[in-house]
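Report on the following structure.
Only a single protein chain was left out; the remaining protein chains are all shown in position.
Coming up: subunit A.
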Amino acid sequence: MDSPSAVVLAGGEGSRLRPLTRHRPKPLLPAATTPILEHVFDQLLEAGVTEITVVVGYGRNRVQAYFGPTYRNVPLTYVTQEQQLGSGHALLAAESEIEGTALVVNGDQIVEHGIISDVLEAHDRSSAATVGLLNRTDVASYGGVLVEDGSVTEIVENPEDERTYRFNAGVYAFEREIFDAIRDAEPRAGEQSLTDGITELLESDASVRGVVSEGLWVDSTYPWDLLDVSFDLFEAGIVDGTQAANVASSATIHERAVVREPVVIAPDCEIGAGAVVGPYACLGENVTVGSNAVVERSVVDADTRVGASATVMDCVTGVGVEIGNGTSIPGGPGDVRVGDRVFEDEDLGALLADRVIDRGGNTYVPGAIVGPEADIEAGATVRGTISEGTEVRS
């Protein structure tokens, strides 16, 4: 395919990432310091894509304001999916923007460009679809595909049987037949999915190809996964963690601060005397790290302020968080409770959602999740889950 155009599905909230998705969708959450969606665009451009249609919905103002009309000189066309009724439904929203073959990827999962290029190369227009595949063992958490001689015979979401599935990378090349197939497939629980559309293609004897690739494929299912995803990007070289590459020129770093690689320090950050930032620290735009504070193995989102002498380890913050002077988030494994489920021994020092105010001198027990705009008075021990807007008194 020559200069292909891509459709990026970025309309869903990603509700398992709550409370970080209170004001913005999962594609705008940070991987290292930039939105997941920005990495998705980078990989598409790397694969030679010259036009991108972005399906937006939940929090669309934020997506459109962040990226504007172009990304690295590639024009972005936004189409709105008013209600989020499945990945197939999302693709239908882009139907009028698509001429010829469409390359379709998810806006909330980062797929290395080689996987995308392999799909583009393998696709020929006599097939209705080509699906990118990986050899991974976690098919049950995502989707599985059965392939015979390069032809897809079955595509299943969250397969639990013992057949030898390939992992569905969520990278597709589609011909226009897909639109009718999505419409013809019976919705499940009111939702139209891409996999049901592909199943419909298979049932109509259309040719669906599968191509097995290798490369990085990362997804944040839960908020603490943002840490591993960011660190994976360092390891894979997708984010260059050297100071020369990724400390913004507009950042101000005190000569007596210590910066340890890998690290990303976005524009307008300020780092005070005696502070230690990194390794594995990702500071978003306009973050302040006070004197003698320590930030390590953490993703600190834009406009957050880490107070003097605070310790921040294994921590994920939203935007505009205030971590007070002397607060300690020592990190290490802890049990995280999400609804009725308990995730044991997750490495999460704390998750502080957008605009949490911590007034200093607090201690966080690993696994703590604090909802947006919660206000934690000085001297508290914070554990468990604290909901949005709660005032915590010591």
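Just so it is clear, a contact is a pair of C-beta atoms (placed from the backbone, for glycine too) under 8 Å apart; a residue touches a chain by one contact, two chains touch by 3 or more; residues count from 1.
In the analysis below, contacts and distances are computed from a predicted model.
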Fill in the blank from the handout: Looking only at "ABC transporter ATP-binding protein", "Roadblock/LC7 family protein", "FIST-N domain containing protein" or "Glutamine--fructose-6-phosphate aminotransferase [isomerizing]", the name UniProt gives the absent chain is "Glutamine--fructose-6-phosphate aminotransferase [isomerizing]"
Practice task
Have a look at A:A302, A:C315 or A:A350 and name the one touching the chain we're not showing.
Solution key: A:A302
Handout entry: Hidden-chain contact residue, picked from the options A:P25, A:G290 or A:G349
Key = A:G290
Problem - Option from A:G68, A:G190 or A:G339 whose C-beta touches the chain left out - result: A:G68
Fill in the blank from the handout: Touch rule applied to subunit A and the missing chain gives residues 23, 54, 56, 60-62, 64-65, 67-70, 73, 75-78, 80, 250, 252, 254, 267-268, 270, 272-273, 285-286, 288, 290-291, 302-303, 305, 319-320, 355
